[in-house]
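A protein chain is absent from this complex, but the other protein chains hold their places.
Going by the order they are written in, the chains are A and B; count residues from 1 in each one.
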Amino acid sequence: MSNQTAPGSAPSGGQLMFLRAAKALRTPMPYLAFIGIALWLGIYFLLNEYWKIFPFYKIPGPVEVVTEWMNKDPIWGTSLFTEDYYRNIWVSCRRIGIAFALATGLGVPLGLFMGWSKKFKDYTFPVLETLRPIPILAWVPLAIVMFSGFETPIIYLATLASFFVTALNTMLGVESIDESYFRAAGCLGSKKHHVFWHVVVPGALPFIFTGLQISIGVAWFSLVAAEMISGDYGLGYMIMDSYMVNKYTTMVMAMLTLGFVGWITSAMVRIAGYRMMQWRQKALGQGGA
Amino acid sequence: MVEKTVKAPAIVRLFRDETFRRGVAAILVFLVLWEIGAQFKSWFGVMVPFIGKVAPPSAVVVRWLEVGQWAGYWESWYLSTGRVFLGFVVAQVIGIPFGLAMAVNKYFRGMFFPPFEILRPIPPLAWVPASIIFWPTTELSIMFVTFLGAFYTIVINVLGGARSIDIQYLRAAQSMGASQWDLFRKIILPGTLPSIFIGAAVGMGITWEVVLAGEMISGGGQQGGGGLGFFIWSSYMGGVMDQVIVGMISIGLAGYISSSLIRYVGYLAMPWRRMF
Partner (left out) sequence: MAANPNVASTAATQTRGAISIRNVSKIYDPGGVNVLAVDDCSLEIAGGEVCMIVGPSGCGKTTLLNAIAGFHSITEGQIDLDGEMLCGPGKPLADQGADRVVVFQNGALFPWKTLADNVAYGPIVQGVMSKSEAREKAIHMLDEAGLSGVADKYPGEVSSGMARRAEIVRALINDPKVLLLDEPYRAMDALTKSIMHESLLEVYDRTKVTIFFITHDLEEAIFLGDRVIVMTTRPAKTKKIVDVRIERPRDYRLLSSEEFRVLMEETKSAVHEEAVKAFEAGERELA
């Protein structure tokens, strides 16, 4: 890497991406990936549409799904070109956005304080740990009773799941900070709020972002469940609804869309993390800290 | 000059421990607030938002004592636990070797990781309808979804764990004449154990969620019905809210016990970590 660049200036941005891509293409990896995916799609197609083996043929194969997806006038009513497809996507995304924002806004500060002050943790952690083992879905009936309408219980469930994960990981993050940093800040004359903003928060960031990536997955998990059980609109609802009326192609479409959207939101969180933790990228880029 | 202090019996020490006392106090406060909020309407005529609609802890306790005498309640425990256990074991049996294979052999990983990763973001529950269509019985379809949930978790953890083994251990072993199989059995496997157990503990939580969902969605009415999920759902359908909460706490308890069991097994299986 170093003999291609001028001393003192590492490649960055687009140039870096290009170098990495070029390097990757020389390994067998991308080709294997291609084979792996092709193999999977191939078997899927063969089993479902070509050979029509029981019970595989009951589920639409890849060709069928893609054709429907790109159909301007879809047989089953939903495709890239219909309005309700995007409406379902939007509704789910909006709910995830609200839930994630709430969970992060509540969970991160709580976690930070729990990690920082033993006293605070002693009072709050037991209550949290008692509620945490209850699976999110077990809350469904209670949520429906507590909150009116459809929207609130769904968002509540997704928020709850996400909140536990975020708070826990944030707390662990603070606890993982090496004692030396606190001592260094102390002997340099910091006051408590300095320590909070300059040591606790940045020090916990790596764990916080790991937690956020997990929590957005968990939020999706809970959201889909809630939508399937008691929803109107949303990708989870779309899956359940199309299943109920035997529109299996639409169902598979919804599943794959869900996977894709979930992946994008996860990637967004990861990228946000990379930006906020520049120091890690640069340190790791040097071949290890 | 080292003196051993005389220690009071464990129970007394527990009660003297500040952390323990604060925790107990906090939980008590939580219960009291809940009781007040839930009972507010019948005491003072004003409905507290949200909490006001929930059954109070006192009612829950009473109901639980009642329910504890029904055979059906304990049968639910048995059914759910059985499903969780089965799905979990299958996920481990398939997932751990799969994960290890991907960690050890880069061609295997190159081929199988991409499809794995592509399907991973789809939440297990989204597979339920497809699973019901595909599998002949409801039981098997729930099993499959349970398997999926735990499978992904364990594979990711195994991969992460195996790849983080310090290469120096491998080199040390090789320089002492270890064969590939030796390397695997004596270094990679034990080195990955901590991650396997973490993956198992997390996977356990997911397994419970999925079993619960499966039981609630499938209505539990047909063959292979029952279980704690069904217990909660039917209590809800019958409008017996305090029983719903009994169910919730029961599941929470069951999940906690199973996770603790895993952690205990991990503790036994990894003596070198006991110093901490």
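To be clear about the criterion, a residue touches a chain if its C-beta (ideal position, glycine included) is under 8 Å from a C-beta of that chain, and two chains touch if they have at least 3 such contacts.
These numbers were taken from a predicted model, which means no experiment stands behind them.
Engineer: One chain isn't shown here. Among A:60, A:141 or A:203, which residue touches it?
Structural biologist: A:203
Engineer: For chain A, which residues lie in contact with the unshown chain of the complex?
Structural biologist: Considering the whole complex, chain A reaches the absent chain at 8, 178, 180-181, 183-191, 194, 198-199, 202-203, 205, 277-280, 282-284, 286, 289.
Rule of thumb we're sticking to: only the chains that are shown with their structure count from here on.
Engineer: Using CA atom averages as chain centres, what separation in Å is found between chain A and chain B?
Structural biologist: That pair's centroid distance is 20 Å.
Engineer: Under the touch definition given earlier, write down the residues of chain A that touch chain B in their complex.
Structural biologist: 28-29, 32-33, 35-37, 39-40, 55-56, 58-59, 118-119, 122-127, 130-131, 133-142, 144-147, 217, 220-221, 224-225, 228-229, 235-236, 239-240, 243, 248, 251-252, 254-256, 258-263, 266
Engineer: Taking the complex as given, what residues does chain B use to touch chain A?
Structural biologist: Within the complex, chain B touches chain A at residues 18-19, 22-27, 30, 50-51, 53-54, 106-107, 110-115, 118-130, 132-136, 205, 208-209, 212-213, 216-217, 229, 232-233, 235-236, 241, 244-245, 247-249, 251-253, 255-256, 259.
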